[in-house]
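Just passing along the structure, written as structure tokens.
Only one protein chain is missing; all other protein chains are in place.
Moving on to chain A:
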């Protein structure tokens, strides 16, 4: 299989060998320690993503063992073929690449070029200032037409069709392909008993139950105390009830398999690179931040967001490590010729994904490491039309099914107003609720995503919010009123909404 020959695999092997030699492990303890070492170096996670990537590219084909084939076809309805997804992604990527090439020609500026160094010593000092930013001369009617929006992703997702002509029952809504399998509250409760109504959660119960708060915090501390690499399974089990704020950095690093020391080195290197080389797509960064990043919570972190964004775009390891990477544009031979070294064109509003990391993690290099790991594992599926359970179409389908099953009156009412459920929820899903929920609630939500290793909590929250406001919505008679109703997230407590939604049919 290609995975073992891949660059990632070689790198992981080399890292582990390094670590073992450095630490002089004894032979007896080596076997036990190997998985821990692999986890702490991020190797496990990287290999996992590599495997996903190969599955995604369809290179396994007919050689998959039957048991895995069965798993893929679990919902008895063959999903859209991988090729469909690839075609849609290819279309998007080609369009953007074409637009960028045209922009590059119009401005007379290549995709990447060196930054002019200032001549005088004083200017050099100012140049090295922390708040370095690229300046870009563009004409007044410069528009971000070459990038794409969440609406584009929705439109593409809606084009997916199931290869099974006999449409399964209960399929309603805008999505033509049924992708989500059984997402009824009963099935979810069976799979995730942690969200039963009686279970206490961080983010909900810690505010009023001091005993729960202290006991859970102490348990969490013991889990990570003194271990350079806490056991993944125990952290995962713990995190299903939420993570206290003080323990989040270590636990997320474990759950994501993020190698923070390496990320620190990468970040510093990229930051230096930021000041020597300028990219055409840097023109996108500052306007994106101004339009989407400067809300009441994040305005303070403007320069941090800029740096993280600019470094991320330059990080070539992302395209290697991410679970899902868009294809190269047609006619482009290698990754070096593409406008974005990281391999992914940022969707409009991409900074929303970055912003919470700047706020929650004060160490910038750590924030970068965690953001990059989060992107490689989860965000990559949200911002592309990606197959499988880590992709946006799956979530869209899941939300539609959930909303229709619990409250069939909603979809017809919305149709009358010219809206669909997906029109309302797709921005929430593309950004994983970043920039909608308050930062603390966002973190609580993603604790669950990481713990369950599934994006389904996002769909549950979206369906839960719709259910919460369903009665109010059914009295409204204009599309704008409905959009306004769903634009206020200040009172939303993510986990409480999810618990309430999942447990409702039990009463």
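Keep this in mind: a residue touches a chain if its C-beta (ideal position, glycine included) is under 8 Å from a C-beta of that chain, and two chains touch if they have at least 3 such contacts; residues count from 1.
By our rule, contacts and distances are computed from a predicted model.
Choosing from "Vacuolar protein sorting-associated protein 26C", "Tubulin--tyrosine ligase-like protein 9", "Coatomer subunit gamma" or "peptide chain release factor N(5)-glutamine methyltransferase", the protein name stored in UniProt for the chain missing from the display reads "Tubulin--tyrosine ligase-like protein 9". Residue-wise, the contact with the chain that is not shown comes from A:304, picked out of A:266, A:304 or A:467. From the set A:204, A:283, A:323 or A:359, the residue in touch with the chain omitted from the display is A:359, counting the whole complex. Of A:246, A:261 or A:418, it is A:246 that touches the chain left out of the display. Although one chain is not drawn, its touching partners on chain A can still be listed: residues 130-131, 213, 245-246, 294, 296-297, 299-304, 358-360, 362, 438-440, 443.
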